[in-house]
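The complex is shown incomplete by one protein chain, all other protein chains being positioned as in the whole.
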Amino acid sequence: MLEAQLEPYTRLRENISKRDRSLREKVVSLEEAASFVQDGMKVGIGGSTMSRTPMALIWEVIRQRRKNLSCSRCIVSTDGDLLFGSGVSDHIITSWFAQGILWGLSKVMRHHVETQKKNYEEWSHMGIGMRFRAGGMGVPFLPMRAMLGSDVMKQRPEAKPVNCPFTGEKLLLVPALNPDVALIHVQRCDQYGNAQIDGLQFMDIDLALAANRVILTTERIVSNDQIRRAPDQTKIPFFCVDAVVEVPYGSAPHECFGLYEPMLKHMESYVAQVNADPVNGMREYLERYFYEPKSWNEYLALIGMEELLEASQRGRSIYND
Amino acid sequence: MLEAQLEPYTRLRENISKRDRSLREKVVSLEEAASFVQDGMKVGIGGSTMSRTPMALIWEVIRQRRKNLSCSRCIVSTDGDLLFGSGVSDHIITSWFAQGILWGLSKVMRHHVETQKKNYEEWSHMGIGMRFRAGGMGVPFLPMRAMLGSDVMKQRPEAKPVNCPFTGEKLLLVPALNPDVALIHVQRCDQYGNAQIDGLQFMDIDLALAANRVILTTERIVSNDQIRRAPDQTKIPFFCVDAVVEVPYGSAPHECFGLYEPMLKHMESYVAQVNADPVNGMREYLERYFYEPKSWNEYLALIGMEELLEASQRGRSIYND
Amino acid sequence: MTEAQRYTATEILAILSARQLRDGQVVFAGVGIPLLAATLAQRLRCPGLTILFEGGVIGAFVEPGKLPPSTNDQRCTKRANMVLGSADVLLLLQRGYVDVGFMGGAQIDQYGNLNSSFIGDPAAPKTRLPGTGGGNDISSLTNMIVAMKHEKRRFVEHVDFITSPGFIRGDESRGESGLPMGGMFRVITELAVFGFSERSRRMKVLALNPGVSREEVQDNTGFSLDFDETTAMTEPPTDSELQTLRLLDPERLFTA
Partner (left out) sequence: MTEAQRYTATEILAILSARQLRDGQVVFAGVGIPLLAATLAQRLRCPGLTILFEGGVIGAFVEPGKLPPSTNDQRCTKRANMVLGSADVLLLLQRGYVDVGFMGGAQIDQYGNLNSSFIGDPAAPKTRLPGTGGGNDISSLTNMIVAMKHEKRRFVEHVDFITSPGFIRGDESRGESGLPMGGMFRVITELAVFGFSERSRRMKVLALNPGVSREEVQDNTGFSLDFDETTAMTEPPTDSELQTLRLLDPERLFTA
C-alpha cells in the first residue's frame, strides 16, 4: 500500500522534467481533458464537500468508464457516491464521506464499503492536508500533532509516529500524496492555466503542486493580460497545469463560490433516489444524468433552468453587500 | 544555542493562551508599539531586502536603545546595518546580509562581524522560510532538501541531517523559529489587525503565525467592513496581532509594493557615509536621522519631499497598465 | 404549557451549548448544532466571539435563515474576517490560536472519546459512518465542547472506535499518547451538562437539564455516572434564547 503511494524523489523529479512546462495554450475539450485520467491512476480531486467540486470532469470520467481509480479528496460528498457507484473507483482516500450532513449517512458509501469491500481509507482532515502539502513541497512527509492516540492512526500503517529528534515530543509523520492527476475547478484562468480562485480555496493549491498532471475546468477563460494585471491573485501557476476546459456551471449541482450555491432540489431528489436503492437507484440516476446526455449542457438542462438561475442568484448574493 | 531557539510545544501553547485574541481595537502609537520589543528578545522582521521593511518600527526600537536583540529576517539589507550599528542587536539570523547588490559588501556588517564578533547566523533562504513555517504550523521542525552537502549546513548544528524513515533519502530537518515578537509592515489593515498585503508577501504570513507577538505598522487603517467585504484578501488574521500603528511611508527609505519604490538617493548617500567609516559614519547617520528627529514625519522630511514624491510616482506605476 | 413543551430536544441542546461559550473566545465550530449554537451565542451575548470553520473561515457572521449545509459552503464566509486554505485553518488549532472546539457526536464513551467511523468491528463493520472530517484534528488539539443526542447506544462504556480522542483511557493516557494539550471540556445533551473529573478523566454530571431526573440520565447512559451534592439544575431556556434560535433557523434545518 505505502509503496504504491509514496514515490521516490528521483521519480517525482523525472515525471515533472518530462512535462512540457512552457507557456503554451492548452485549451481542450472536456472529453480530451478527462482522457488524461487512465485506468488505475491516483486521482486527486479539488474543492471540498459540495463546493467547487470538479463535477464536469468527474461526469466525463464516469462516461469514459474508467476503472480502478484511487481517488483522494479532503472531504467527499455525492462525488464519492458517484465514483464508487459508477464503478470507476474502488479506493477513496478522505476524511469524511457522506452525501452531506443534511441527509445523514450515505447508503451508497455504506453499500460499497460494507458489502462490496471497496476501500474508504480514512485520514484526519489535516492528515489529508499535510499529505497533499508534503507532495506539493517535494518532501516525503510532514510532521503533525493530530491522529495520535486515536484508532484512525492505528488503521494507517502508512503514517509513522515518532519521537521528535529535537524535543522528544510525540509526532506523527504523514507521507506525501502525489496524485497522478488532479481535477480542479476554478472561477477563472487563462488559456495557459494561470488560475484565480475566489473565496474558499480548500486544499487545491497544494493539490495542484503535488499532482503529476493537473486538469483545470474553469467557469471562464480570461486573457493572460487580465492575469498579469493582478499576479498576486493567481493561485495556481500555469506550469502546473496540463489542460484547461471552459465549463460554465462546471461544479453543478454543487456550488462554485460567488457564482452559484448548491442546487439542493436536485441534490435532494438524488439522495432520495440512491439512498432508497444504492444499486438500482444509482444505476438509473447515472443512466439518466450521466450516460444519456450528449453534452454537459444537456446535463445542466436536466437539472433545469429554474434551479440553475435560483442557485446563481443565491451564489452571487455573497457580493451583494 | 538550540535550546534558546526551539521552544517546547507546551510553552508555545501557554504563551498563546495568555494572549488576548478577542476582536478588539488595538491601535497604539509608534512608541507604544515598539515598546513590545524588550531587551534580549528574539525579533522577527517582515519584508525582504529593501521591500516592505518595517523601518518605522526598527527606527523606534533603535531610538528606545534596546539591547541584545536576536533578529531574524529572510534577507537583510540596510536594516541589518542599523541593527548592528546602533547596538540594539548582536545576533542576526538571515540568508544574505549586505546593503543591496548595487553597493557590494556592507562595510558595517563586515566591521561588526569581523572585528566586533557579532553573530551573523547564516541559513539558506529556504532554510529561514522553513524555520518560520514550522513555527507557524506549530511543529518543531520541517524537512527540506537544500543545505545538504554544503558548509552552510556544517555551520548549523541546530539543523539535523537524517535519513527519511519512509524512503531512506537524505533530508535536513530545520528547527522551528518562533520569535518573541514580529515586526511587519503592510499596505492596509483594520483596527483589529486584519491585514491585507499587496504584491510580494515574502515570509510575512508564516512569520506572523510563528511569532508570540505581532506588531503591525500599516500605510493606512481601513474599516473592518472593508476587510469583511473581501475576506479572501486578508493575509494575517487579527488574532495574531497585538498592536497596530498607522505609519504612512513606514518602510522609507525602502519600498512598499504599489505605493513607493526605494528612495535610492537617500540609500546611496547612506551607503557612502557608512561604508566610508562604519563606526563614525554610522554614528553620525543615526544621530541625524534616528535620534534627533522628534517624529517619524520629521525623519521623512529629512529624506525630503522630492524623493518621497518621486518614489511614490515610481511605486504607483506598477498599476499604470 | 409544561417546560418540556416550550422547546424541542434539539433546541435545548443548541441553547445550552451556546451558554458554554464566552465573549472574546476563538471557537472552531462544526456544522449543524455547533454552528447554530456558536451563531446563537454571538447574537445573544458574545458579539466578539470568533467562529472558525473547517472550510477555511475566520470570524464569520452567518445570516439568519441562511445556515450553510456544510462548513465548506460559501455561506460560512458571510462577513468573515478572513478566508484561507482548509489545511491552514486546521493548523491554527495546532499552533494554538483556538480556545474551544465545538462538535456534534454520534457515539461517546466515559472518557469522552468520540466515534464517527464504525459501528461494530472496524474490520467488518455493521455500519460504516462518515468518518472524522476535522473532528480528530479539533479534538486532538484544543479543548472540546460536544453537543449530542442522549441515547444509551450513543453513551457507551467504550466506543467501538476512537475517531476523535477524548481522554483515551483516562488518567494521563491522553498526554502519554502525544496529545499534551486540550481534551474534553463539556458534553451537552438534551438531558444534562457533563464535565470530566480532573484526575480520572471520567465523565461526570455537572447539571441536569430542567425537569430531568438523575435516574433519567443514568437510564439513558451505558456506563455508571456519579452524582453528588454539587450536581446543579440548569436554568431553562429564556424566551430570548428561543426566539433568537428560531430566527436563525426558521426552516428548522438543524432544530427539527
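Annotations for the structure displayed:
Residue numbering begins at 1 within each chain, and the chains themselves are lettered A, B and C in the order written.
We adopt the following convention: a contact is a pair of C-beta atoms (placed from the backbone, for glycine too) under 8 Å apart; a residue touches a chain by one contact, two chains touch by 3 or more.
Here the structure is a predicted model, which means the values were calculated and not measured.
In the full complex, the chain left out of view touches A, B. The residue touching the chain not shown here, chosen from B:23, B:130 or B:214, is B:130. Of A:194, A:217 or A:275, it is A:194 that touches the chain left out of the display.
The chain not shown here touches chain A at positions 9-10, 12-13, 16-17, 20-24, 136-139, 192, 194, 209, 224, 227-228, 231-232, 234, 237-240. Contact between chain B and the absent chain runs through residues 48-51, 74-75, 77, 94-98, 100-102, 105-106, 109-110, 113-114, 120, 122, 124-127, 129-130, 132-133, 144-152, 155, 161, 169-172, 199-203, 205-206, 255, 257-258, 261-262, 264, 315, 318, 321.
Rule of thumb we're sticking to: only the chains that are shown with their structure count from here on.
If each chain is drawn as a node and touching chains are joined, the picture has every node linked to every other.
Chain nearest the geometric middle of the protein is A, using mean C-alpha positions.
Chain A has residues 144-145, 169, 171, 199-201, 321 in contact with two or more other chains. Among all residues of chain C, those that touch two or more other chains are 57, 77, 79, 83-84, 91, 94, 180.
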